[in-house]
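Removed: one protein chain of the complex. Kept in place: all other protein chains.
Presenting chain A:
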Amino acid sequence: MFAARVSAARNVQRVARSFATAVESSGVKVAAVDNNGPTSSLTVLVKAGSRYESQAGIANALKNYAFKSTAKRTALGTVRESELYGGVLTSTLGREHLALTAEFLRGDEAFFLDVLSSFVTSAKFTRHEFQEYVAPLIEGDAAAAASNPAILAIELAHLIAFRQGLGSSLYASSHPHFGYKDVQEYASSVFTKDNIAVIGTNVDQAKVAELVNKAFASASSAAGPATSASTYFGGENRIESSSGLQTAFIGFGTTGAPSAEVATLAAYLSPSPSVKWSKGTSALAAAIPEGASVQSVYLPYSDASLVGLLVQAPTAAGVKQAGQAAVQALKKAASGVSQEELTSAVAKAKFAAASAVDARAGLVATIGSKIFSGSDLSVASTLSTFDAVNASAFSKAASSLVSSKPTYVAVGEVGSLPYADELGL
């Protein structure tokens, strides 16, 4: 009897575990999936990333203004009331999207959607909150980014790869030249109905759609800020940094929708082992000197992607040695890989894409890029693109990437870190 009950429960779960499809609720896109988990989450995703910002750093300021005073609650009231419900509020900024997320116990979605939507529809953007709470957070973000050479390298790589749009930094300068009024103007330009999507996990889609319909009724229906399509440029740059490891980023960019081939290339290049505390089996993993690390970086956006290797080592000589190995691995991928290597790379990339959807942050990142373009949200559609990857398509994608102008960034001791040509680029 027990066995029967278990299998019945499993069947129920399988039926409920379908993936979200988007519906429109008073102009706002809504997608929700119920996995029968004990906690729920709601994310209000706004096309307000650094790509759309009117002044450098203003998207970061808007992110840090989240959950401050609104017409309905003060900043303190928001925090205390959420604490009483046992919820967690976060705001995260990407290059394309600003995500306002609430995680809470099942059944509290009405309250938390109200918290999220009141920031979008009726935030006050007061001057004293900007000075007392937001400015220190902007400075803190900027200081944390400045002390991390990996973040510096990726930021600079975006800048030289895409220049405008995706090139804008996620961080503001530590002494920003804008005030609270500019943030308010930016917010009113991006908080428009067709710029907003609501993504829920472990909540009933019909109920969320109904709540969204009410909550966002007063949102503006003007058009959001215009943006031009991304163009890939590439180039070389190096900046001095005294903190952290010596860092180099070797990357290539493509424009157009992210393809499964490029994701597979990133998985193929990744020297990270499948078993903890062991060394990876790829040729690149064997060539990396002791103490150095090489991480594969794959950053897909709606109309471009950046793929590459982030090389870090305690010394500039270590970066040079590991960087040469990384460039060799890139060139080898472009010249063609064996069927066996390709199969394992496809499996690795497919697993990465599938397991990203299991976590909330990954789900929002995966769905976020699709929900605004109106494409199929199901994870099956993402995974099926990997089934179509074959050796010729892979080597064609890899060789066209590698033949484009590389994006090379060195962060650390600029005097001794290698130049791109010294690594064989």
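Keep in mind that, in the parts below, a residue touches a chain if its C-beta (ideal position, glycine included) is under 8 Å from a C-beta of that chain, and two chains touch if they have at least 3 such contacts; residues count from 1.
Following the convention adopted for this analysis, contacts and distances are computed from a predicted model.
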Write down which listed name, "Cytochrome b-c1 complex subunit 7", "Trafficking protein particle complex subunit 2-like protein", "Exosome complex component RRP46" or "NADH-ubiquinone oxidoreductase chain 4", is the UniProt protein name of the chain that is not shown.
"Cytochrome b-c1 complex subunit 7"
For the chain not shown, which residue from A:131, A:164 or A:243 touches it across the whole complex?
A:131
Looking at the full complex, which residue from A:77, A:136 or A:291 touches the chain that isn't shown here?
A:77
Can you list, in ascending order, the chain A residues touching the missing chain?
74, 76-77, 80, 84, 127-128, 131-132
